[in-house]
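A single protein chain has been omitted from the complex, and every remaining protein chain is retained in its original position.
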Amino acid sequence: MISLRTRAITSIGLLASILAVFVHAAVAQDNPNAFNRLMKPPSERNAPPESDGIHDPTADGTLMLQPPQESFAGLPKSRSGNYVNWSKAIENELVTPRSDIHDPDAQAIVFDLNIIREVKGSMPDVVYPHKQHTQWLDCSNCHPAIFIPMKGANQISMASILMGEKCGVCHGKVAFPVSECRRCHSKPKPVDQP
Amino acid sequence: MRSKSRPSSSAKALIFISLFIAGTAPAWASETSDANHLANRDKLVHTLLYDSSAARKVELSGNEAAIAKRAEAIKVFEAASKHEYAELREEQYNRAVALLYEAASLATSSADSDDKIRRDLDNRQQSLDALLDAHERIMEEKHSSDLHAALLEEIAADRLAADALLAEGKAAAARVHVDRAYVAAKLSVERARKGETLLRELKFDTPEDEYKYELDRNDTHRMLLKVLLDDKMKNERIREGVNVHVAKSDELREKAILFAGNKEFESAIETLEKSTKELVMAIRSAGIYIPG
Partner (left out) sequence: MKRFLKSKRLALLVLVALPIMVAWAEYGDVVINVRAKGEGMAPVIFPHWFHRVRFQCSVCHVDIGFKTRAGGSGITMDKISQGQFCGACHNGEIAWSVENCDFCHSGMPGLETGIEGGHKTAGPGYY
């Protein structure tokens, strides 16, 4: 008896869902003038695991995982990636990730050195701040496997970054994506320069 | 980047109905869920005990203690499947998992785990060497080479100890010493460079270097074309407009490569710059502004 009721309700629900998928898809395609066509509305950001398209919604474990929105609610926002400004979050101690597996009080050594890289054209020059990076990383994350710690030794191009090399090892994967041009290209050229 | 919209009102109505049905789902649903949960666990633990990398390793190890441990895990698991009470079953599953892992660690030869320790140590050593190189250059630049000598002296004992331990095959113990040397080098570099701003100017040693840079810049814009315009290129009018510029750019690039082949790098650079400019114009013609 019980199982019959369960099955009946489940099938009605499933039918409704399938129907709704079609209606939804049809509407989305039919309306070329939908508002903010290319902008992901906030409601679709940071989906909970069970509806993010990669977790199996029927697995028990999926439902035990924390939905990202729960964690991100109090963190500073950004326009892309996780929609969290992680460097601001750590700077303002809104997140305090451990730098040592066992010792919650261990302090990472933060290294305050800026490197400016000039680029051709009217694109602003790149400022690389060691400080924001060493709040998360250790020298050995990057040196010498990704960057040789020597002036002039590293040929970095956007092509290589887009191929997932150099900065692209992290940026575009976990750190803010390369679409955020101005967060790196942040030092405008002097006005009198051609 | 297909067009997306919120669900229509009819879709919303359907969702509402679904919500209503779900909201009225009574408590007996939890019994089904419990049974499902246990069935899932049964399957997962079964996989771990019979088919996982750990299980296979135990089997192949020939280590009697490990094999006996795994047999015990399987016994606990089989008994658990017959338990009536859900909580007891859970507990027994956990015990079976723990036993299997004990078996796996009994079957682990020290060579297995040393492999990773060794690799991690090598990486750390390379980082130490890179830091020491950087340190030497920084101290030379600041005319304080004696500070570099002092650092080398400070870490000499640790490096010697690490080498000695490594020779004995004790990688984990060696790591402690390499780590200590690494931290000392890191702190010294940090002190020397703190608060500085370094400028890497756009200067090229040879025209050939500048040509290579331009080639990279051209590649970059070609990739941007793909990244930024993939979706827009489906529109025929946009595609035509873009392709005019891309064709010009291709032509110029080929010319530039010919120039470079004749070692006429100045002309090659100039032509490549023009080629890149065409790519910028192609992207802009599709309605996306990028600086040129």
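Note that the chains take the letters A and B in the order they are written out, and that residue 1 is the start of every chain.
Here is the rule we go by: a residue touches a chain if its C-beta (ideal position, glycine included) is under 8 Å from a C-beta of that chain, and two chains touch if they have at least 3 such contacts.
From a predicted model like this one, the values you see are computed outputs, not experimental measurements.
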With the missing chain put back, one of B:T108, B:S267 or B:S285 would touch it. Which one? B:T108
Which of these, B:V45, B:A171, B:V242 or B:A260, touches the one chain of the complex that we don't see? B:V45
Missing-chain contact among A:N31, A:N114, A:N141 or A:S186 belongs to A:N141
Absent-chain interface as seen on subunit B, which is shown: 4, 7, 11, 14-15, 18-19, 21-23, 25, 27, 29-30, 32-34, 37, 40-41, 44-45, 47-48, 51-54, 57, 93-94, 97-98, 100-101, 104-105, 108, 112-113, 116, 119-120, 123-124
At which residues does subunit A meet the chain that is not included here? 10, 13-14, 16-18, 20-21, 23-24, 40, 44-47, 49-66, 68, 71-72, 80-82, 84, 86, 95, 97-102, 108, 135-138, 140-141, 161-165, 168-174, 177-179
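Simple rule for what comes next: only the chains that are shown with their structure count from here on.
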Centroid of subunit A to centroid of subunit B, CA atoms only: how many Å? 13
The subunit B residues in contact with subunit A across the complex are 1-8, 10-11, 14-15, 17-18, 21-22, 25, 28-29, 32, 36-37, 40, 123-124, 126-127, 129-131, 133-134, 137, 182-183, 186-187, 189-190, 193-202, 212-213, 216-217, 219-220, 223-224, 227, 291-292
Which bits of subunit A are touching subunit B when the two form their complex? 2, 6, 9, 12-13, 16-17, 19-20, 23-24, 27-29, 31-32, 34-35, 37-38, 40-41, 43-44, 59-60, 109, 111-124, 139-140, 143-145, 148-152, 155, 157-160, 162-163
